[in-house]
Structure formats: C-alpha cells, structure tokens
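Some notes on the structure that comes next.
Only one protein chain is missing from this complex, and each of the others stays in its spot.
The block that comes next holds chain A.
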Amino acid sequence: MHEEWSSNILLNDPMRMYRAKRDAARRRVTDKYTIQGFISSGTYGRVYKAQSKESDGRIHAIKKFKPDKEGDVVTYTGISQSAIREIALNREISHENVVALKEVILEDKSIYMVFEYAEHDFLQVIHHHSQSRTAVPMPVLKSLTYQLLNGLLYLHDAHIIHRDLKPANILITAGGVVKIGDLGLARLTYQPLQPLFMGDKVVVTIWYRAPELLLGAKHYNKAVDVWAVGCVMAELVSLRPIFKGEEAKLDAKKNVPFQKDQMLKIIEVLGTPDERDWVGLKDLPEYQSLKRLDAYRNRLGEWCQSRINSKEGFELLRQLFAYDPDNRLTAKEGLQHKWFQEEPKPTLNAFASLATTQGYPQRRITHDDAPSMIPLPTANSQAQQLAAQAQAAHLSQQLSTHPQSGKAGSAGAASFASLSGGAAGVGSGHARKKTRLG
C-alpha cells in the first residue's frame, strides 16, 4: 500500500519532503527583523532599513534581490551571477572599512542579504555640501579618502577588484567609519578561470571608469579601482563629478562603443595621454579613436588650485590619475602618501572634527512597498507615509534639476513605481547607472 504511494512521491516530486523539512526549519526575515522602511532601489534589488528583533535591537540594511517573474507569477529562474558573487565574496571577507554581511536569508524565492547599517554615504555627503554651498572640511575629506583607500587595500590584498566604486556605493556609519559596499560587480582575480573581460563587458559607472577601460583594454587590474578613488576624491573636493561625460549607448549588437565624450572630459583636465608615459597605449583597441580627439594639455594643477589648498593633496590626486595603470598609485602607496602625514591627519571617526550641530542628515527612508516586506500601515502611520511620499516627490523633483540625480532620483522614482506594482522602474539610462551585462 505504501509502496505505491511512496513511488509516486519519488517519481513526481522527489524533493518534496526535503523542502518541507527545510521550509519548516527556516526562520523568516520578518521573524527576525522589523522592517522600518525602504531605502533605495538599485540595479539588482531593493534595500530596506530594518531593526533586529534580538535584544540588541541593532539596525541593519537588508538588500532584497529582485525575485524573477514570469508574468505575474514569481518563479525560480536561477540566482543571478551578481548575487552569487556578492554573497560568495561577502562570506569570506571582514574588514573595518568594508560593509559587513551579517547573514543571508533565502526565503520565498527571494534572497535577502542583511548588512550592518550605514547612516550615510559619499553621495549624500556630496549632496549635503552642494546644497548648503559649503566645502567638505579638509579633515573630513582626508579621513574619508584615507579610509576608502584602507578598505580598498584590504580588498586588493584579498585579490578582489571592486569594479564599481562610486559615491553611492561607499557608505559611512553614523560614527564616521567608511564602509565600502556593493560587491555586486566585484571579482576575485586570483587565478581566474576566465579572463576578466569575458564576464561583464562593461564595468564601472562611466564617470568613474579608468582610461584603460575606455580605450578597450582586455586586461585590466586593481588600478581601475584606484582611478575611481581619484574620481571620488575629486568629487568630494568639487562636489560634482570631475569627469562627467555622456555615455554612448551600446549598439544593436550590444557592442560597446568608444566612449568618446567621457574620454574627452578626462583629457580636458589631464591632457592628452602621451605614448611615452604610457607603455602599451598604442596597443589598446581604441588608440586610433583617441588620436582623433583634439589635443589638450594637462591642467590638473589649475583644477586643484582653486579647490584643494594643499600641494600634497594635488600630488596624491595626480598620482591616482596616472594614465598608465602600472604607474598609478596602489592602494598601499596611496595610504602612505605624504598628504595623509601632514595636518590635519585622518581620523578613525571621519566626522570627529565636526561640531555636533554640523552633522549630516540621516538617511531618508520611505514607507511604501510590497506588503510582504512592510506591514500594512496603521491609521496613524498612514500620515507618516504620506509625508514620506511627499518628501520623496520633493526630493526627486529637486534632483531632476540637479546634476547628480542618478541614485537618489531613482530612489524617489522607484518608491512611486512600487505603488503601481513595479519595483524595477529606474532605468532611465542615467549616467550614474552602469550597464551590466552577463
């Protein structure tokens, strides 16, 4: 009697018992965390602010990878390469200046990565100062840059290239500690089975993309991250992206075109690269395209003069922006740079020098989202919710006229998109968005 019953199970769904057992044992996200609100929508999913139900009541950021949908039905289609990467790398690493993964919860076809919470990020600091028309104070600038390099050194020593360093991905805790985040594009470079260029055709958001990538180099290395650090540091200094090019779109065959405008923005500041200082320049695929651009001389010195009151600061930037990746500073050399040895010295709490009244505003959160993540609003929180939406609307309006609107703008947009059921609606092809393939 059992025979038939059991062979049926074995034939039709042999893993049914296993799944039932696993599902019963699994603790759900909402068992462990109270979702406080929605932070941001990125390429791969949505990020929420959540409080642990453990006694410490700690705050976390939970990144929920978009579940795949076939029509309206959520189904399993395989975990994305990006999620596997981010999870695999995060499980192995641990450093003060890299955002810590607390746990991963797999539940209902979705993956939730629970990170330590960071109250601020570089983009928000930049916004804050550009709106208040103030400069990032030197001690803050120096500490942020130093800690960023320190986190990067750790990653590079672990043979990890981040490949997507930009202000939105560099977080800062309320205590002023820099946390490099978003390892969704990071790659382990130790004995790769495939050359790096095989996987993702385009890496690094265009404004932060190193010249060797723009010129089509197939073999690139850690130096691409160092270039991005240079861009980020310059942006902290001037409050706008230093090389703010227009991205040329992929053609119909998904070929990557020469990013002419971006390259131009770089050489307008750093001058036309010279074959004599860049061994291998001539062999890069887009060398001819480069030669067709107008010639410029290097005026980084002038650029810095009005912005960084420090010769060593300029020197550091100059060396971070070395054209030849082999001459570019390494993260380690960056940390040893004289600029960090002269006053004011970098501090463990990047905000140590700020008066308590000078702090940065808290991360904005909104309260609308799929009911699965956030309990339905009660009567009085509905008012809150409306307020938050108004805030978000205001923000996105504000930002659409502001040059640096990409990230935060998409947060605003997404929070409204989600009202009509779509979490995805961010892809306006904004320059801060990178194109991810593969």
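Everything below uses one rule, namely that contacts are C-beta pairs under 8 Å (C-beta built on N, C-alpha and C of every residue); 3 or more make two chains touch, one makes a residue touch a chain; residues count from 1.
Assume contacts and distances are computed from a predicted model.
One subunit of the complex is not drawn; among "Cyclin-like protein", "Splicing factor subunit", "BHLH domain-containing protein" or "Gpi transamidase component pig-s", its UniProt record names it "Cyclin-like protein".
Touching the missing chain, out of A:I160, A:L281 or A:L317, is residue A:I160.
The residue from A:I59, A:V104 or A:M138 that touches the chain not shown here is A:V104. Among A:V29, A:I87, A:V178 or A:I365, the one in contact with the hidden chain is A:I87.
Counting over the whole complex, chain A has residues 2-3, 5-7, 9-11, 14-15, 17-19, 21-22, 26, 75-79, 81, 84-85, 87-89, 91-94, 104, 106, 109, 154, 157-160, 187-188, 190-194, 199 touching the chain that is not drawn.
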